[in-house]
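As you look at this complex, bear in mind that one protein chain is not there, while each of the others sits in place.
Then we have chain A:
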Amino acid sequence: MTVLELSSVEYSYRRNAALRGVSLQVQAGEVVAVTGASGCGKSTLLHCAAGILTPDAGSVQVAGQDLATLPEDERSRLRRTKVGVVLQFGQLVPDLPLIDNVALPLLLDGHERAEAHEAALEWLKQVGVADEADAVPAELSGGQAQRAAVARALVTGPSVVLADEPTGSLDSRAGQELLEVLLRASRYRGAALVVVTHDNLVAASADREIRLRDGVIQHEVAL
């Protein structure tokens, strides 16, 4: 089953063409590494897939639904529930304890507070930071904060997790541990994982590598 499909996606920042016709499909449970030199369009691709950016041309389908044809409220709901996003850093709300940070997507989706907290705690356990549930992000190490970000990405039960350099701010050991957590959590949830990375050791964990160069796919290989 295809959980994410991009067809001939183009995107330009003013006159700077960042994506020049990118097509790809991601199957349920698959792990895909997106690699390529700095500036080749990896983040732009991920942001288009996540619905953060709207392509100038082409289409993005998440869980079989075309983002462009959905009314705004349904589109945000689809993004919130079917897509989990993990960035390099800085995506947790600074003043909120971890448990509330992780529960937030569920609360926004109308879940009861108690239920949302229970699910959040479960995911904090799953990623190994349940002891820090009451701490605010500033009290955490980079690795702990990234684990919490993984919990927050998975708490709604997405069919695809999109991660942009999730280990980029960590040293190699913490990076490897975070990668294990991300892979295990996605597998546990049955979610596909698309991970943008410069790190060959991260790419080595994928089922497939998609390499971008200058806004187009340079090659794609099964691993």
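What we mean here is this: a residue touches a chain if its C-beta (ideal position, glycine included) is under 8 Å from a C-beta of that chain, and two chains touch if they have at least 3 such contacts; residues count from 1.
One rule holds in what follows: contacts and distances are computed from a predicted model.
Engineer: Can you pick, from "Phenylacetate-CoA oxygenase subunit PaaJ", "Sulfite reductase [ferredoxin]", "Fe-S cluster assembly protein SufD" or "PadR family transcriptional regulator", the UniProt name of the chain not shown?
Structural biologist: Matching the unshown chain against "Phenylacetate-CoA oxygenase subunit PaaJ", "Sulfite reductase [ferredoxin]", "Fe-S cluster assembly protein SufD" or "PadR family transcriptional regulator" yields "PadR family transcriptional regulator".
Engineer: Spell out, residue by residue, where the missing chain touches chain A.
Structural biologist: Residues of chain A in contact with the hidden chain: 37, 200-201, 203-206, 209, 211, 213, 218-219, 221-223.
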